[in-house]
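Have a look at the structure below, then the notes.
All protein chains of the complex are present and in place, except for one that has been dropped.
Up next is chain A:
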């Protein structure tokens, strides 16, 4: 036990005296949270739109005001001719243009029908799609107001509600994503690099020629990183709750327990990598390219898994991040309990056991 603590103390000395890795360990989650929270967002907020009003009547005035007041848009330009639309898009002044045809109110009242054109800049297809949706919603509201009293023989009223995330806030998506990525990156990379460092610096040579069991060297090395990763989880949760107003609907203890399980998964992956390579750079490269890329692609955080071709969907099942991401969003966003995520949990446990078993088997008690 004394040996155990002595090792852990040594590992903390290593981490605390290496300012660079300390900055990475604690700065990265904070930076990623703030980046995704404030800078990298695909939410539509106060987007610049233009109005081409060829009718100039009561209704178009009212609608223009509605667009401007909505928190999604701000009307920054009044156009007078269709030819100005492209010019404005090219200059990146506007993201969308609303075109009212001549005699808008007149035809609306007399024929019960009117046309409106929405032109979006689809350079960024997702954003323009979202904007068109918001704009349609505003128009629908207005339509319901003026036709409210009249009864049509047939009418389908669409009432949509966005469950779990009514405001469509992107933090619901990226907070679990950031947690997954950070744990994957730090857990696997820092552990593998720090073990490989012992090999590269030759200290492993001395440790091997000592009565201590070689596995102890490796296991004790993982413990401080377990703690540091856990601190990162807490850090992310506190930031999500305080700065990004993200609710935590499920059981926090369950979430923390699942996080510890996933940290074990990434640490054992790190151990596995460290047993396969001899150079710190190789370990770093494998962790970054070999783990980060699949983690990013196959977690479902950036790209929906359902849209992928079948072979890729099958591959995604082998990537632990997919399961953890699903667990975290189930607990945080949907407030689900263990009853609904036992399958994912079991898969993570199985993966951890597998990685550990291979790592142990590959562990070298000699130099070659």
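Assume a contact is a pair of C-beta atoms (placed from the backbone, for glycine too) under 8 Å apart; a residue touches a chain by one contact, two chains touch by 3 or more; residues count from 1.
By definition in this document, contacts and distances are computed from a predicted model.
S.K.: Which name from "Intermembrane phospholipid transport system permease protein MlaE", "sulfate adenylyltransferase", "Radical SAM protein" or "ABC transporter domain-containing protein" does UniProt give the chain that's left off?
M.R.: Of "Intermembrane phospholipid transport system permease protein MlaE", "sulfate adenylyltransferase", "Radical SAM protein" or "ABC transporter domain-containing protein", the absent chain's UniProt record names it "ABC transporter domain-containing protein".
S.K.: Going by the contact rule already stated, which one of A:201, A:249 or A:279 would touch the omitted chain in the full complex?
M.R.: Of all options in A:201, A:249 or A:279, contact with the hidden chain holds for A:201.
S.K.: Looking at the whole complex, which of A:3, A:22, A:234 or A:293 touches the chain that is not displayed?
M.R.: Residue touching the absent chain, from the options given: A:3.
S.K.: Just the residue numbers, please: which parts of chain A touch the chain that's not shown?
M.R.: 2-3, 6, 10, 13-14, 17-18, 201-203, 205-212, 365-368
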